[in-house]
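Read the structure below first, then the notes.
Of the protein chains in this complex, all but one are displayed in their positions.
The chains carry the letters A and B, assigned in the order they are written, with residues numbered from 1 in each.
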Amino acid sequence: MRLGLVIDLDVCVGCHACAIACKEWNASGTIGPLSDYQPYGAEPSGVWFNRIRHYEMDEYPNNKTVNFPMSCMHCEDADCVTVCPTGASYKRAEDGIVLIDQDKCMGCNYCSWACPYGARELDRSSGTMKKCTLCVDRIYDQELPVEERQPSCVLTCPAHARMFGDFDDPDSAVSRTVRERGGYPLMPELNYNPTNTYLPPRRKPVIPVETQPKGGLKESIKQFANKLVRR
Amino acid sequence: MHPAFSVIFFTVASGAGFGLFSLLFIADTFKLGGGFSQDQLVAGGLIALALVAFGLLSSTFHLANPKNAWRAFSRFRTSWLSREGVFAVVFMPLALIYLASIMFDAPLWLRETSGFLTAVLAWITVFSTGMIYACLKTIRQWNTPLVPANYLALGYASGSLLLLLGAVIAGLDTTPYIAMAALIMAIAAVLKAIYYFWIHSPGLSSTINTATGITRAKVKLLDTGHTHGTFLTQEFGFQIARQKAGLLKVVVFALGFALPGLMLVWVFTQQGGQWAAIIAAVAGLAGAAVERWLFFAEARHVVNLYHGAQRC
Partner (left out) sequence: MNAKIKLENHDAQEIKYTTCYMCACRCGIKVTLEDNKVRFIQGNRNHPTNQGVLCAKGSAGIMKQYSTAKLTQPLMRKPGTERGEGIYEAISWEQALDVLTDRLEEIRATDPSKLGFFTGRDQMQALTGLWAQQFGTPNWSAHGGFCSVNMAAAGLYSIGFSFWEFGAPDWDYAKYFLMWGVAEDHSSNPIKIGLEKLKRKGGKFVTVNPVRTGYSAIADEWLPIKPGMDGLLAMSMVHVLLKHEQFDYEFLVRYTNASWLVVQTPGQKGDGLFLRDENDQPLIWDIDKEAFRNGIDGDIAPALFGEFVAPDGRRVKTVMSMMVERYLDERYAPENVALECGLPAETIERIALEMAHVAFKETVELPIEWTDVWGRKHDKVVGRPVAMYAMRGIAAHSNGFHSCRAIHMIQMLLGALDAPGNFRARAPYPKPIPPHQLPENNIDIINAPNTPLSRPPLGFPTRPEDLVIDEFGNPLRIDKAYSWEVPIASHGLMHMVITNAINHDPYALDTLILFMANMAWNSTMNTANVQDMLRAKDPEEPGQYKIPFLVVIDAFHSEMTNFADLILPDTTYLERHDCISLLDRPISEPDAAADAIRYPLVKTDRDVRPWQEVMVELAGRLKFPAFTKPDGTPKFKDYPDFIVNYERSPGVGFLAGWRGKDGTKSLKGEPNPNQWQKYIENQSFFAHHWPDNQKYMRFANKDYLDVAADVGFVGKAEPIIMQFYSEPLQKFRLAGQGLYDGPQPNNQVDRERLVKYFDPLPMWYEPLEQQRVDKDEYPFFALTQRPMFMYHSWDSQNVWLRQIMAQNYMYMNARKAAEMGIKDFDWIWVESHNGKIRCQVKTMEGTQENTIWTWNAIGKQKGAWGLKENASEATKGFLLNHLISELLPEKAGERRVTNSDPVTGQAAWFDLRVKLWKAEPGETGSWPQFDALKALPGDERYERPEVLRYDARSHEKN
């Protein structure tokens, strides 16, 4: 198995729902708590696994705003794992999820240097690196209803811009969607082979219009013939 | 990249320490300039070891969870950071054996073998330090063989200046030491110059377009999704103005190469003696520190593309 996410840039409205749901689940989840610095102070900041950025493409008035959620890509060739000196970072053989063993991490930040996607954030309080677990403590929890065994970001996304599934299975919904919509990885030139895949904005639908007016202008109001239409 | 003081100190000090130790072995083997005495060799070796040890110690200061530092040796097979740690740790006892064999007049083969192995390990360790950075595909400015080459060259250069200082203090014939330092520094300077020229012209690199996959139009950051800094901006967001970087490169060359070079001439012409050697060593180390700061400051992690950089 190769579990990961599909992010649909065509419909992501940038509402940050996934980011907060992630924060909420993981604050009390297997990797929590997640520190918040200066929570009431001048410059609030904290540990997040999912951040939503906003870009603009092209120029006014042809510009388009693209909302861009990013979390761990669970790369096939995850340099963050390769470079980790302690063995805290690892990629699970059975499902490809990249995790950090909090009991082993020494907080050297090196893995975060190796990650091009900014997926890893140091929790200064625990002194350990943290990141998206793909809600590994949800997706295998047999006590949760089947439909809820999904990452919390996927469960919550109001625009259904996030899908979770097995990329190894060519018939899975994620694999099919990626094929149909031309999904792509980020920064492919680095050869990390990220699992998470982004769907580009769809092409604008074309609607045929007939621009030759039928009727006349104000003076020709008489052209509007009454029709016999009964209520 | 955010230039962390502990890491700068660590790489400069340990580089100099490893360099000094390796060159000390060469000086000992070939009895350069008449050769150091046993006590001088041991003292020099201990100074080198101290530099290495303090460097290593300081590197743990940047760990957020140092209680797990011992685990850093466990990923020798894949991680250059782990390798560096392992080599550095193996270096220590070997180095001590070498120094002990000098002190206690051990058989020459032991002295030569341990010395040789120590020197090789020193080389490998500094190489590994360089590779820690060079293996990162995320930072174009680092992802080049020039980085380990630079680390080695600068380590040896610093070491050679320290060794020269030792030779001056010990009253040896300084000519071979001056020649060695001059040679290494010339190599280091050339390598550094190549490196600076190389990172100046971007060539193919990741851009905000490849980072977002939006390749058909200009892409601009609108909002990062957080008002204030995050771990990512603190760690990777550091930016240095082009002008300031240029100025600092002048400082690197002036302090790291030109001034020590001039001092070499002074020592050679017997004008400066001890003071010139001290100035050369201090300037060399200071130049290396500035070089190291700049090494971090000029490194542009690709995550900055997501924070609005057009290319890295």
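What we mean here is this: contacts are C-beta pairs under 8 Å (C-beta built on N, C-alpha and C of every residue); 3 or more make two chains touch, one makes a residue touch a chain.
Quick caveat, the model's predicted, so the values are computed rather than measured.
Asker: For the full complex, which residue in B:His2, B:Lys220 or B:Arg311 touches the chain that was left out?
Answerer: In the complete complex, the chain left out is touched by residue B:Lys220.
Asker: When the complex is taken as a whole, what residues of chain A touch the one chain not shown?
Answerer: Residue positions of chain A that touch the missing chain: 8, 10-17, 19-21, 23-25, 27-28, 30, 32-46, 48, 54, 56, 58-61, 63-67, 87, 90, 92, 99, 101-104, 124-125, 136-137, 140-141, 143, 147-148, 152, 155-161, 201-202, 204-205, 207-211, 213-218, 221, 224-231.
Asker: Under the stated touch rule, tell me which residues of chain B contact the chain that is not displayed.
Answerer: Touching the missing chain: residues 220, 222-223, 225-228.
Note that only the chains that are shown with their structure count from here on.
Asker: Residue numbers of chain B touching chain A in their complex, please.
Answerer: 1, 62-69, 71-75, 78-82, 85, 132, 135-139, 204, 206, 208, 210-214, 216-232, 235-236, 301-303, 306-307
Asker: Taking the touch rule as given, give the residues of chain A at its contact with chain B in the complex, in rising order.
Answerer: Going through chain A, the ones touching chain B are 16, 19, 43-48, 51-59, 65-66, 68, 70, 79, 81-88, 103-110, 112-118, 121-122, 124, 126-128, 184-192, 198, 200.
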